[in-house]
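Every protein chain except one is present and positioned as in the full complex.
On to chain A.
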Amino acid sequence: MDPLFLALSCFRRRKFDRCIKICTELLSKNPYDQAVWSLKTRALTEQVWVDECDGEEEGLADVLMDDNTIASVARPGTSLRTAPPSSAGGPSQTFRPSTQSGRPLSGVVRPGSQGGRPGTMDQALRTPRTAQTARPVSATSGRHVRLGTASMIQVGEGPFINLARLNVAKYAAQQNIAKALFEYIYFHENDVRHALDLAAQATQVLEFKDWWWKVQLGRCYYRLGLFRDAEKQFKSALKLQDNINTYLLLGRVYIRLDQPMAALEVYREGLDKFPGEVTLLTAMARIYEGLHDLPKAVKYYRDVLHYDATHVEAIACTATTHFYSDQPEVALRFYRRLLQMGIYNCEIFNNLGLCCFYAQQYDMTLTCFERALSLATDRSIADVWYNLGHVALGIGDINLAYQCFRLALVSDNDHGESYNNLGVLEYRRGNLETARAFFMTAANLSPHMFQPHYNHAKLAHKVGDLQTSFIIVQKALALFPEHVDSKELLKTLETHFHTL
């Protein structure tokens, strides 16, 4: 069989290793065979290719030294970084917990949906860095690091292409191999600068009439942090050719510039051209979620489900919303759907268990939690125990609840919610000092929760330590300005202080 044909066949069947091997052999015989060379570049690229237009996590440096945002003090509802507007629809913070970023808990874990944006350096270094991971300290996101490493594992005789000695201008003129080469440089070598060089020259050669090169230029600019340049390239590419991916990338640029409204506009344009495109709908839903506009987010997720009934993120987010708006039965159906689709992990069983419990399907509850426990990883087991603690509370078994919260702490000693609940239980037992210690720990560990602050303030007020109470209840109100009980507590304290 013709080895080139075999290599192509392997490439199509995604057997890249074999393909590369055959190509290397062929190239050693004839180093100037462009077809083989190009095929090998593509095979090498395919091995490490990732879809970039989705789920990007910003590193610590990006977040903290961010000078790309347009408005430092954005109006409410126009930024992904400000506090939620008080009038936002959907369940309040009392019902639906928020993540560390202050956004409402979402149905899926996405990059950035958990950690969120720390306000200060101190917080950034402390909060997300739990016992499990010290990740946020790294500046570039993990994926890009991984990309770069691919070029290091070299077999045999040095790198496949020596970028430093590459005659960029020559290859830019050869359109048949330039694209493959670009992808190789961009993904496999992770050398954005060379890639940019190639793309710039190639687009020149083609007299700025090729949309593909413009998109690639935009991607390079984006990676280099030149968002305005990237925006220009994407926009000009869109003039030549409508492409979903370009819309998505342009949207990302706006998100990085903290202009969610502009991003929504872009997605909407994209939807005009590509009605019912799931990725665009999902992106819109995510932005609405980030803007605390949950009803709208759910609307878009529902649209997604209309076009793609197996969209995991949409199903999970809709289920979560139903759960937190007092419809555990409906949520249960969505989670069951996920289970039917073959998702089989700790989280799904945990959620099923909770839904069963709140929908009073008691026979299933404990079975689900048992499964969840057996499937749990180190990261999630604390949450499962924590939820079991709530189930125990729900059946009135305080001792069991206490033990569950303890177990949650055993597996994750940074679990602020468990500390808070233990505090409440201690408070009920009358151990005010212990309770106070628990609340303080909880407030330290999870600065995004208002509950420990409020509880601590309430406790301090009860024992008559009004000063502490005053200071702490203000913290609670800063986290959740609409909390009625905190406001009332603050009011009584103020009257105390104002009377002569």
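In this section, contacts are C-beta pairs under 8 Å (C-beta built on N, C-alpha and C of every residue); 3 or more make two chains touch, one makes a residue touch a chain; residues count from 1.
Definition applied: contacts and distances are computed from a predicted model.
**Student:** What name does the UniProt record list for the absent chain among "tRNA (adenine(58)-N(1))-methyltransferase non-catalytic subunit TRM6", "Ribosome biogenesis protein ERB1", "Autophagy-related protein 101" or "Bardet-Biedl syndrome 4 protein"?
**Tutor:** Matching "tRNA (adenine(58)-N(1))-methyltransferase non-catalytic subunit TRM6", "Ribosome biogenesis protein ERB1", "Autophagy-related protein 101" or "Bardet-Biedl syndrome 4 protein" to the record, the invisible chain is "Bardet-Biedl syndrome 4 protein".
**Student:** Using the definition of touch stated at the top, determine which of A:79, A:259 or A:455 touches the missing chain.
**Tutor:** Missing-chain contact among the listed residues: A:455.
**Student:** Please identify which residue in A:273, A:306, A:406 or A:496 touches the non-displayed chain.
**Tutor:** A:496
**Student:** Would you mind spotting which of A:4, A:74 or A:105 touches the chain that isn't drawn?
**Tutor:** Reading the full complex, the residue touching the unseen chain is A:105.
**Student:** Which of these, A:5, A:95, A:208 or A:307, touches the one chain of the complex that we don't see?
**Tutor:** A:95
**Student:** Across the whole complex, list the residues on chain A that are touched by the chain not included here.
**Tutor:** Counting only chain A, the missing chain is touched by 49-51, 53-55, 92-97, 105-111, 179, 183, 243-245, 279, 312-313, 316, 320, 323-324, 326, 338, 343, 345, 347-348, 350-351, 354, 358, 360, 362, 377, 379-380, 383-384, 386-387, 389-390, 393-398, 417, 420-421, 424, 427-428, 449-451, 454-455, 458-459, 463-467, 470-471, 474, 483-485, 493-494, 496-498, 500.
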